[in-house]
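Working notes for the structure below.
Of the protein chains in this complex, one is absent; all others appear in place.
For clarity, chains are labelled A and B in written order, and residue numbers in each chain start from 1.
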Amino acid sequence: MKANPAAVLTGTHFIDGDQACCEGALAAGANFSAGYPITPSTEVVERFAWRIPTVGGTFLQMEDELASSIAIQGATWAGAKAFTVTSGPGFSLMMEHIGYAAMTETPCVFVDVQRGGPSTGLPTLPGQGDMMQARWGSHGDYEIIALCPNSPQECFDLMIDAFNLSEQYRTPVLFMMDECVGHMTEKVVIPPADEIEIQPRRYTSLPPQEYHPFQPCADGIPEMVKAGDGYRIHVTGLTHDEQGYPAMEWRTQEKLVRRLVEKIRTHVPKIVRYEEKNIEDADVVVVAYGITSRIALRAIEMAREEGIRAGLHRPIVAWPFPEERLRELAGRVKGLVVVEMNYGQMFYEVERCVAERARTLLVPHGGGTVHEPEAILAAIREAVR
Amino acid sequence: MPEETATPVATRKVHGRVYIDWNRCKGCGFCIEFCPPKVLAFAGWYNDHGYHPPELTSEEGCTGCDLCGLYCPDFAIFGVREPRKGGRP
Partner (left out) sequence: MTETTIADQPVNPVEPFLRTERMPHIWCPGCGIGTTVNCFARALVESKIALDKVAVVSGIGCTGRVAGYVQLDSFHTTHGRAIPFATGLKLANPSLTVVVYSGDGDLIAIGGNHFIHAARRNADIKVICVNNFIYGMTGGQVAPTTPIGAMATTSPYGCFERPFNLPFLAESSGAVYVARWTAYHVRHIAHSMAEAFSKKGFCFIEIIAPCPTLYQRRNRLGDGLDTMKYYKQKSVIKNGASTKDVDLDLRGEIVVGKFVDINRPTLEQTMDLQLQHALGSSYSGGGGR
């Protein structure tokens, strides 16, 4: 289905990533948000609070991130399309509820505008230190989908994709921005509503006697329903059967958790997304995401000027990780240079996929500012030595 | 036939009966304690789970008020008002 014209701010704008993220949510049809202020994400919900009353929907600032992250799920089960926004410390608080959303298969979006960490860290400065937390932050086994925009334009475009993925796979989706992308102002083109494709919520057409909220379709994904329509559903975070009833023993656990995990894993080829530049003849591949990918591009340019055949692999969907492509690349390059604004997180994924078939180097950074291209260039030179 | 008037209170009695799901009962005793006409008592026998369910000690005495049903935490008993046998309700 197409986007709602009343929600889409069609035109060419000069806005930052936070603003664009909000517009992306609106264009995707988000009509509910509950949030809590935390630098550098606050502007997303500030804009939503300002825009949504004229578009049609609700924003409520909650008392904390614990409330925000579950209020959006209550709204979702009432039929709203909902998201929340936070940064590192709030992201940590939201972990229990990200797990609840994964377990109850609640479609919603969590935005993390990453900042320097750990703990209070650097509230106003960038970091990329939440990437592993995005994958493993909540307790127990679950798969997650996480996207990494590298520009305000992508903050708009990929938010729509994030919502579409959450509806398609009936799962929470994480939107891993960073403070740089969030606070940089660039041209953002918002197309007309009829050029924006929205994945509608996969509501069931089965009658209440036949519908079970956790009974998968052939693709492993259950259809959705909302409270008030006579389905008399039960939703719980306890290990449950297809009807949603708690069944706390190992067989149900095995069946449920396996399905939750396979729900994403079997569709990895459709979910994975990355961008590559100068890769065909590359001897060394630089793996970078978010703002770091833009500095990496400069370093690759500099490397090419020196005669080094360097290319970029930029994961756009960071989770599920583009394993197959990385394995493929590992077979034909001398080395991979992973550049991230942390002390090594996605690096371990790259290492795992490469499995020592090529050299892997990490160019870490504590955050607070972006990498110097020279540092990346040095690693590129090292990789082909 | 004289014109019908409301039956004087002294001769009017409500009547009821209880229905018990023996095996839901956990022998807590609430129904017995709070039955207004005091016509419930623990049965001498056990249900499948080892609890003494209640039984009606006087069929005539039950008013069908369903206070037992309202109290029962296990949804094991309920009372129903019934028309008085052979007379007006």
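The rule we apply is simple: contacts are C-beta pairs under 8 Å (C-beta built on N, C-alpha and C of every residue); 3 or more make two chains touch, one makes a residue touch a chain.
The structure presented is a predicted model; accordingly, all values stated were derived computationally and were not measured.
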Contact residues on subunit B toward the hidden chain run 17-22, 24, 26-30, 33-34, 51, 55-56, 59, 66-67, 69-75, 78, 80
Which positions on subunit A touch the chain that was left off?
6, 31-32, 34, 52-58, 60, 62-64, 66-68, 70-80, 82, 96-97, 100, 226-238, 245-246
